[in-house]
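The complex appears here minus one protein chain, its other protein chains still in place.
After this line comes subunit A, so read on.
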Amino acid sequence: MNDSFGDFNATQTAGAASEQKGEGILPMLIKQILLLPEGNIELFGMHYAMTTVVAIVRNIETSSTKITYTLEDHTGRLDAHYWLEEGDAHKAPDVMLNNYVRVYGTTRSQGGQKTLMVFKALPVLDPNEVTTHLLEVLNARYKAEAYQEKGGSSGHQNSTMPDFSASQSNALVNGLDAKQQAVFQAIKSNVSEEGIGRKELKGKFSHISDSELNNILEFMISEGHIYSSIDADHFICTM
């Protein structure tokens, strides 16, 4: 298991390939995990490869092969295992007792007992991240139901399946109209470190007036979708 947390959309995740079929990351509450009928991460007919949870670490137990965290959010408690690899030499996650952590992982069900297999654990330093996670959980839960009611996908996984985890979303950004969306995509698809320049954007969107483009950029900065990088005329997207 490597540390670089690469492509979340891979349907095969190391070590858990036989259990999960599905893509994307579902934000969940611990009680939701405990209520899963089996090991699979599923909501209203949609399967996910992984879940993300934000919770307080109540206990840390280290053995030679793994670290076991007891995670707790306001809805329940769950044990999570972080497997150590040989030669990993104490690359333990930077996690503190009685503090919040964000965990990405897959679920396992053994004899009715649920555990989480942790791929990544990160400390949460900003309480806004807790608020955001809970809102993402609510969003995922109700959007999934609405999606199913609308006919949804016929159970066959495809790239248009909703991904409720903002950090991984390739989907359209909410709250942007068509022009804003187009500008955003242009900024997002630029892969250079310094981002795309205002002049280059004007060239790409010659049909949009300078002042309108400037307004679009201002708006997206204020909404947090983009930010300026090396100077006020270069932009990178936040996602």
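By our rule, a residue touches a chain if its C-beta (ideal position, glycine included) is under 8 Å from a C-beta of that chain, and two chains touch if they have at least 3 such contacts; residues count from 1.
In this text, contacts and distances are computed from a predicted model.
Peer 1: With one chain of the assembly withheld, which option in "Replication factor A protein 3", "Cell cycle checkpoint", "V-type proton ATPase subunit a" or "Cytochrome c oxidase subunit 6C" matches that chain's UniProt protein name?
Peer 2: Looking only at the record, the undisplayed chain corresponds to "Replication factor A protein 3".
Peer 1: Taking the entire complex into account, which one of A:Tyr69, A:Tyr82, A:Tyr100 or A:Phe119 touches the absent chain?
Peer 2: Spelled out, the listed residue whose C-beta touches the missing chain is A:Tyr100.
Peer 1: Which of these, A:Leu43, A:Ile67, A:Ala80 or A:Leu176, touches the one chain of the complex that we don't see?
Peer 2: If we include the chain that is not displayed, A:Leu43 is the one touching it.
Peer 1: Which one, A:Glu86, A:Asp126 or A:Glu193, makes contact with the chain that was left out?
Peer 2: From the options A:Glu86, A:Asp126 or A:Glu193, the contact with the absent chain belongs to A:Asp126.
Peer 1: Touch as defined at the start, partner being the missing chain; which of A:Ile25, A:Ile56 or A:Ile226 qualifies?
Peer 2: Touches the omitted chain: A:Ile56.
Peer 1: Pick out the residues on subunit A that sit against the missing chain.
Peer 2: On the subunit A side, contact with the omitted chain comes from 31-32, 35-36, 42-45, 56, 72, 74-77, 98-100, 124-128, 130-132, 134-135, 138, 141-142, 145, 148.
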